[in-house]
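Got a structure here, written out as structure tokens. Questions coming.
Removed from the display is one protein chain of the complex; every other protein chain stays in position.
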Amino acid sequence: MRITVTVDGTGYTDEVEPRTLLVHHLREKLGKTGTVVGCDTSNCGACTVHLNGQSVKSCSVLAVQADGGEVTTVEGLARDGQLHPVQQAFRDNHALQCGFCTPGMIMQSIDLLADNPNPDEEAVREGLEGNLCRCTGYQNIVRAVRDAAGHMRPGAGPEAEQVADGERTTTGVGGDA
Amino acid sequence: MIPAPFDYVAPSTVDEAVRALADAGEDAKVLAGGQSLLPVLRMRLAAPTTVVDLGKIGELKGVRDEGDAVVIGAMSTHYDVQRDPLVHDHALLLARATDTVADPQVRHRGTFGGSLAHADPAGDLLAPALALDAEMVIQGTGGRRTASAAEFFQDFFTTSLAPEDILVEVRIPKHTGWSAHYEKFNRVAQAWSMVAVAATVRAEGGTITEARIGLTNMASIPVRATAVEQALVGRSADAETIRAAAEHAAEGTSPTVDGNADVEYRQHLARVLTGRAVEAAMAG
């Protein structure tokens, strides 16, 4: 099937098998290897990206379901060389060790901050319940998210990442090329 | 893990979807939110020849007011249901239970109808649907029909849906002004409910006038705790009454046994959690 997906601001048109998971499409066809796969059962959340303004587990979405949609990955967050406040906060608060869960953690953190710009500890923990980390014990992740909340402008979140039609760059080269 | 190959169709109307299912035969699967189906496909616990994606069918989404009922489109996501003012005002129990489903990412994709059709006895929306007397609107090759929640849920992962049927929407009689609580018990936040209790009550002047209680994972299908309901109605909502009523919670249940709980413990939990659920509902 031919699908067109905008990923991190660039449109890509590709031929995919219906069974292709969005995460595999991102990683293998589009080279977006910042997004990773950690499990088979959608428990770990490492593959979390934003699809049309909401966090989703890209291992539980078919690439064909994203046809016509907009995806933001961890690779699309930094703007003009400036880290996203959540990225910065993860670094400042030592919220990662091996870093494998980090892309998903960051993407979900941004989503939860969009829903609740000033979460208390409990709200952060609840917002991250779909993301597993084996290294940090979560304490510094929680701290980072609350730290980031203080540095984010209201309304900054998945919605804000969506690119208006006019801003979209010309169709990028998919993995078929 | 990668699903086995399948053909994919994404019809834009319910009629087309029913036709696509009929054409594809027994080995077709309906894809709603996909949050249960995709892991199953990835692990190759199922290998359908055709997947019929309902995601492009606009008429299956949204919540509307139909007089004495709130009607929820089957493809409404958990996220949408959680936040819908109609659901809050007239089916608070469903909103409370939906808050506990899986995690935020899954709630963004997973759908109300998909959860009901999946009919996992540990799923959190079955008992509320039963307690609220939800009515399923089903479309098949023979047109539309309805099924009560009691008729709809038949066994583990089994409903009254025929292979070519689509669950279109769910009509929930308004429970306006009822208070509600969903008491969920699991080992870790990500885990399925070991037992959960969906309780919604109406009280006037400290007296319970109506009560609906549904139990999650206490049988192969959701169970209504009618004995508890009867023991509550007409009584004052004090702790002693609630506790005594909750003692009936395990009557008529036949829970499964797994490593987390045997029958005795599940039935014990049902009694304890029912008391807590009713108390929490009464507390607002």
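As written, the chain order gives the labels A and B, with residue 1 at the start of each chain.
The rule we apply is simple: a residue touches a chain if its C-beta (ideal position, glycine included) is under 8 Å from a C-beta of that chain, and two chains touch if they have at least 3 such contacts.
Keep in mind that, in the parts below, contacts and distances are computed from a predicted model.
Of "Transmembrane protein", "Carbon-monoxide dehydrogenase large subunit", "tRNA-(Guanine-N1)-methyltransferase" or "Cell division protein FtsX", only "Carbon-monoxide dehydrogenase large subunit" is the UniProt protein name of the chain excluded from the display.
Counting over the whole complex, chain B has residues 1-2, 4-5, 29-32, 36-37, 39-40, 43-46, 54, 74, 113-114, 117-120, 122, 155-159, 161, 167, 185, 187-194, 217, 258-262, 265, 268-269, 272-273 touching the chain that is not drawn.
Interface with the hidden chain, as seen from chain A, comprises residues 17, 19-20, 27-28, 32-41, 43-44, 46, 73-75, 77-78, 83, 87, 90-92, 94, 96-103, 106, 121, 124-126, 128-142.
As a convention for this text, only the chains that are shown with their structure count from here on.
Within the complex formed with chain B, the chain A residues making contact are 1, 17-21, 24, 40-43, 45, 48, 54-57, 59-62, 64-65, 108, 111-112, 115, 126-127, 129-132. Chain B meets chain A in the complex at residues 1-8, 10, 31, 34-35, 38-39, 41-43, 51, 53, 55, 79, 102-106, 108-109, 189-190.
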